[in-house]
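Of the protein chains in this complex, all but one are displayed in their positions.
By written order: A and B. Residues from 1 in each chain.
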Amino acid sequence: MPADQGTPTHDGTSAPLLVVEHVTKSFGAVKALEDASLEIYPGEVHALVGENGAGKSTLVKILAGVHPPDRGVLRLDGQELALPSPLAAQDAGIAVIYQEPTLFPDLSVAENIFIGRQPLRRGRRIDTRAMHRRVVELLAPLGVDLDPQRIARGLSIADQQVVEIAKALSLDARVIVMDEPTAALSAYEVQRLFGVIESLRSSGVAVLFISHRLEEVFATCQRVTVMRDGRRVLSRPVAGLSADELVRAMVGREVVERGAADQAQGGRLVLEVDNLTREGVFVGVSFRVRSGEIVALAGLVGAGRSEVARAVFGVDRYDAGRVLVEGRPLKKASPAAAMAAGIGFVPEDRRLQGLVMELSIASNIALSSLGQVARFGVVRRGAEQRFASDWATRLRLRYGRFSDPVSTLSGGNQQKTVLAKWLSRHPRLLIVDEPTRGIDVGTKSEVHRLLVELARSGVAVLMISSELPEVLQVADRVLVMREGRLVAELGRHEASEEAIMAAATGQVEVLAR
Amino acid sequence: MTSPLAWADGQPGTAPSGSRRLVDLIFRARELGIIGVLAVFVAVAASVQPRFVDSQNIKFVFSNTVIFALLALGETLVVLARNYDLSVGSVLGLSAYLSAHLFSQVHGIPIAAVFLVGLAIGLGCGTVNGLIVAVARVPSLVVTLATLYIFRALDVLIIGGGMVVAASLPGGFLAIPTSSAGAVPYLAMVVAGVVALGAYYLRSFRSGRELYAIGSNPEAARLAGIPTGKRVFTAFVASGAIAGLAGVLWAAVYGTIDSTAGYGYELTVVAAVVVGGVNIFGGSGTVIGAALGALLLATINQALYVLGISSFWDKAIDGLLIVVAISLDHWITVRLTAALRKRSLQHAT
Partner (left out) sequence: MRHEPTAASLSRPGGQPVGAPSAANPAANRDVTTALPEAPLPAVQAALAPKTETRAPNRLRPLLRWESALVVALAATVLVGAATSRQFLTSANVFSNVCLLYGELAIMTLPMTLVILAGEIDLSIASTLALSSSLVGYLWQQGWPMPGVIAFVLVTGALLGWVNGALVTRLGLPSLAVTIGTMTLYAGIAEIVLGPAIITNFPSSYTTIGVNPLPGTGQLLSFSAAVFIVLAVLFGVLLHATPFGRSVVAIGFNKEAALFAGIRVKRVKTLLFMLSGLTGALAGILYTFRLSTAESDNGIDLILPVVAVVLLGGVSIFGGKGSLAGVVLAVLVYTSLQSALLLTNFNANGLEIVTGGLLLLSVLVPNAGQLASRARSLAGRRRLGVAAHAQLKDGTP
């Protein structure tokens, strides 16, 4: 990875570009930031890491002008800076690229970049031609070619981020904040993004890079700041720092990363997917999952992994092929039928798909088992809470009261709630889509361990993950998808980051069987 | 992009224009589609009953259309920004009565002054709607449902059981909708001009584009620093003002004004807008489409009349048209998205 170790960008002599000084921010009784500080120098990629709830997002929102700080000062070039609105941040030269950019689907790429700032000609009319020319100029150094006149609807997430970056460049942004930009990207797209970041850095832009993936921090960043409980706990050059030190700083103590002890051989056949095809999305996908094994579905984002899982669970339709659960054909496009057959599905986006954020913790856990908490067709609140408390206890869910909305939980505990919802149905097959995306290191290893335990108890687990270390650590078998096709099947001992990437990017085709 | 390294030496300026052509075509097709349906109706009606295309009849269709086309223009501004103005019928009623009433109150008042009064009444009502929606950030569907009642009730309280009759209106005023060049009333030309101006504004001015942006993704619009409250407020004021003007025209067209003027228009206007291809959740559509939608509804009703089909069929056919229009519109959008996504996928690999 192209970390430019040879040219340390910050030698301590140049002045910082952006300074965050003793910023405090509370939401109600919750202190999101307490006396947080940060310095970013021009021409550096500065990593901001920390567990969920450490205050990174709040800091980003303050820099974006979404929230004003309660106390503390921001300085740009030594000048004090007030950011009462997103527009003010934009004017100050601070741009924020969110994990999943929020574009205007009905507007063109060019208008997405220039909305509110379109080049004008006589009479304050929009100069469309000049605008499109500017977009082509902006995209060229990024090495991405997108039609400026195409509407944004249907753009991949990576392309959406490129549009946002082009927008930042068009604003002559001096500080670009990237809030977990790689979370939803494929490895290839991550590499492309790193290239873009490097070209930004070399042109003197300061990049604040937020990520949960430490290997990315080491690959692209020159300096790193660790936050914990709303405070800064560490700020140092990346060179000479070890991953262990970083993790310790984030968690505040040692974390024991546990590997799966040994490989399960797999028992009876639970899931058979036969030649599954959905036009334009995936083609001829066939695989099996046995009880007691964890099968990972790896590949780039957009390769069709989630789509296959969604089709199996019945959230989406498929055009051809069939799905068998324990030898019996499964009705297509019916989550209810899939559930009756013993399938559980932890979707990739817990806020939008996994949980009803406004409903209580108990209601969320019982939502897929309403029949069980009802007697004579009437839901009993007591039964619902007892039902929920069983799995909440086993998963060590941390909560205030069961009647609290699930939105009050931390990300990791929200994910546990989703898991509780499905585990309480005693699934034969559990499909987990990006089970640890955006959750803290501690809960992450808890989830990994849970998956291994589940498999040991005889559950078949199908896991989709974009994090290769996770795949290698947890899975007994790795299936690799590329462009809607299954291109490789790797056993535990054949699987390595290199082998998976090679198959996912199409350099090798190793379809065992 | 063909290989993982292609981005490094990507050539600007060679962006494929296939998707653009597709998008262009489909967006133009929405309006072309309405014109096509319109043409079919006119052709069928005219072949069965040639009287349908005589100047008297065409004039009638146009004067029926102008008021709804105007209201549809204002409504489109609001709907594009993912809001609704259900109060337009009540605003029209209020303005129609109060402005027409002026002729008997103030002797010899110039017609232009009456139009200004109507405009002012509409501006006032629109300001009320806009302020509540933008400042209190309350869903506009509810707000304008409430002001629909309130403006109508004001109308009723002011008028009581009274009405304005054509005899009390000056001849020059009543001649506005009827004077024409051939079969096309001047008024229809003026309204067409206003709609064209609206279309140009929405295409070529930042604030116009920002209405689309707000409707397309309100949260992103806020983050992009677009003054959403101000834009939405302005759209409501414009919609109100246009409804006010339409009220004065309504008085001129119908001559007799009581407290039921414009009753129930709000849903017909929304129907015209939807038939015209404006997305009910904002972000896409044009005022020309909306105006054509209004023209289509008026044409069909008149065609039925001329063909001797009982007027009791009017409503059912309007309803069916709305359902078919939104189904078709949705089908096109789904196809379009799928095509674009596929293109993006091919493009990326």
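Definition applied: a residue touches a chain if its C-beta (ideal position, glycine included) is under 8 Å from a C-beta of that chain, and two chains touch if they have at least 3 such contacts.
Please read these numbers as outputs of a predicted model, since none were measured by experiment.
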Per the touch definition above, residue among B:56, B:105 or B:310 touching the missing chain: B:310
Contact with the hidden chain, among B:48, B:138, B:175 or B:196, goes to B:138
Residues of subunit A in contact with the chain not shown: 28-30, 51, 53, 68, 73, 80, 82, 84, 229, 251-256, 261-265, 267, 291-292, 315, 335-336, 338-339, 342, 345, 347, 352-359, 363, 367-368, 370-371, 374, 377-379, 390, 393-396, 398-400, 403-405, 407-410, 412-413, 421, 423, 426-428, 440-443, 445-446, 449-450, 452-454, 456-459
For subunit B, which positions touch the chain that isn't shown here? 132, 135-139, 141-143, 145-150, 152-154, 156-157, 160, 259, 267, 270-271, 274, 280-281, 310, 312-320, 322-323, 326-327, 330-331, 334
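Note that only the chains that are shown with their structure count from here on.
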Inter-centroid spacing, subunit B versus subunit A (mean Cα positions, whole Å): 42
For subunit A, which residues count as touching subunit B in their complex? 64, 66, 85-87, 90, 102-107, 111, 115-118, 120, 124-126, 136-137, 139-140, 142-151, 153-156, 158-159, 188, 191-192, 195, 280, 302, 483, 505
Considering the complex alone, what residue numbers of subunit B touch subunit A? 1, 4, 7-17, 19-20, 23, 203-206, 209-210, 212-213, 215-217, 219-226, 279, 283-284, 336-345, 348-349
